[in-house]
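Excerpt of the complex: some chains, original placement.
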Amino acid sequence: MLYPRNAWYVACSEDDLRDEIPYSARLLDEPIVIWRANGAIYALESRCVHRAASLSMGTCKGATLRCKYHGLLFNHLGKVIDIPGQDNIPSIASVRKYAVERRFGWVWLWMGEADSADRDLLPNLPADIAFENHVIGGGVLDYQVEARLVSDNLLDFGHLTYVHAESFQPGDLWLETPMRITPIERGVHAGRWVEGSSGPGWMELTVNVDEWIGYEYLVPGVLIMFGGHFPLGTARSSGYRRPDPALAIGQGAINIQAVSPTGPRSSRFYFLTGPHRRFGDEAMRDRMIHVNYQAFNEDKAVIEAQQKMLDHEPHRPVMPTIHDRGVIVYNHLVDNLVAEERDLAVRDRRLATA
Amino acid sequence: MLYPRNAWYVACSEDDLRDEIPYSARLLDEPIVIWRANGAIYALESRCVHRAASLSMGTCKGATLRCKYHGLLFNHLGKVIDIPGQDNIPSIASVRKYAVERRFGWVWLWMGEADSADRDLLPNLPADIAFENHVIGGGVLDYQVEARLVSDNLLDFGHLTYVHAESFQPGDLWLETPMRITPIERGVHAGRWVEGSSGPGWMELTVNVDEWIGYEYLVPGVLIMFGGHFPLGTARSSGYRRPDPALAIGQGAINIQAVSPTGPRSSRFYFLTGPHRRFGDEAMRDRMIHVNYQAFNEDKAVIEAQQKMLDHEPHRPVMPTIHDRGVIVYNHLVDNLVAEERDLAVRDRRLATA
């Protein structure tokens, strides 16, 4: 799997954790144990240094975890601090530790060296959108696909017309208005105005509006979207650029999604959605969650079938269309990051042996 | 999998198709989408040329199919005729098309080049047997084995005594009368007279007869069988050759079977069976189908266990007996056809690059 390690990946939801109960996670095909104690969250490689027992079966007490098999005790840095019945502890007796952060109710791990974790790379909402002004809820789906196929899906919203004809019901105008793709720092921005839209079918709007949907898609697979309804003419008057969210007359919803590669052919997809408090309440949020689940299960069916096709003949080329610009730009960016990390690793090994 | 491509394979039953609903088939491990519209049947490779989505999830309208993922529209020749939102269509935008024929209620695909499909190679009943004079029904079984093991099974009826002791109940005489194997064009003919037979146990005959069973086994795995009861003495008076079906005094049944290689270790087995109208009705047909299902499930258990043994030690030799003559002649024929196709392909590539 070719993914950058120097990035924040969602490992679980905060709600998945119970105090001092180990949680078994997986990112980039690495087994990880996560636990919360006294308000802090810890994450270690889950393979015991002794004989490879799973630390996720162990017992947590404060910032320590004891292996279930022969009782080795680890601190939260991954260092063994007790081997029952043995006096000396070898210097190699430690497992990998991961840097941990929380954001949007999710637990994020830095998959590079914990000491070099860069908090500035955690994703943010745009400055003019406040998370707390929205009524937010979400969900999780597991896809039996390589995470890149989920990113590809999220980078070309042209599929909404076909895959989501029954859930999002984007309507005919959607197909006719192109997405504008703009490369940004560690990602791409995609924006789309649908002028005179009657909105997604499921919303049953009574007036037509100018509908905006825009999102950042950021390494290693995080989507930050804002969508809203604006008075007719806003698209044109704003030069078809991103509008001021404060001018929305409907929806003003945010969607936050994260794709975590768990294994070579498995990904976990986390999503949050909900309207601005001005335009919707818990009932609207729950309706949005419902439609989202419906839609993402549509994606899941299509993408999992696609994965089987690709695996059946992995070396056959694909044929991009003009809608693949976001896909191509983003994957190029990811490939470059992976190559940079590899080059740095080679250099570090050379320095170490020089 | 080493199977000839220039041959007709059963892909499904006609009854499996609904108008304008895509049907997902698999032959020689290739994913195929089949649909019927306005009385015609179409078959295309099921891998979208864009990003490998499964065309079997698409939407059919007349002779066209639209991909579910990003809406590419294919005609029945496999050519892309619309990419939504994109004006030009690349010349490479097409998928493989398969030639289609119907026979015996089944849908047959030519797995070689569609343009060179040879209708004369579709299997026929012998000239002295009319399909419409029989009361016919059938069924389908999936075997988790390489298709060749099913052919091997069908080419040595010596197994009836042991595998089908409880279903066909061939009786002691069966074991003592050898099968005559004769090589024919694209197959072998196997014929057997059991003189003074009391018939298969399940039929509970009241008089003894001379029983004939004869079948052609044809590339790529099609069995065309006629069996009937004849007056005592017919075997001898006919020189132990194939009798005139019109002289039968009982049964006069036909059996048509086809083995389709679907994957490296999976095969679909189609069968039709039924008596001549002179000797049986729908009730007899249903009884024959019932006994057939019972027997083929006995085969399935034995062959699937055999496949596991072979896969466990694939390089250990087997030890043929005298009953394997049909197996050996037929497999030799298949191997030759595969080798010929390979040689032609090599020659064509040489010509193309010369």
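To keep things simple, chains are lettered A and B as they appear, and every chain counts its residues starting from 1.
What we mean here is this: a contact is a pair of C-beta atoms (placed from the backbone, for glycine too) under 8 Å apart; a residue touches a chain by one contact, two chains touch by 3 or more.
What you see is a predicted model, and the numbers here were worked out from it, not measured in a lab.
Engineer: May I ask how many copies the whole complex comprises, since the file places only 2 of them?
Structural biologist: For the whole complex in this structure, the answer is 3 copies.
To be clear about the criterion, only the chains that are shown with their structure count from here on.
Engineer: Would you kindly tell me how far, in whole Å, the mean C-alpha position of chain B lies from that of chain A?
Structural biologist: 49
Engineer: Using the touch rule from the top, collect the residues of chain A that touch chain B in their complex.
Structural biologist: It is residues 152, 156, 158-159, 161-163, 175-176, 178, 301-302, 305-306, 308-310, 312-313, 316, 318-324 of chain A that touch chain B.
Engineer: Quick one: which bits of chain B touch chain A in the complex? Just the residue numbers, please.
Structural biologist: 29, 31, 46-47, 49-54, 56-57, 66-72, 83-86, 90, 92-93
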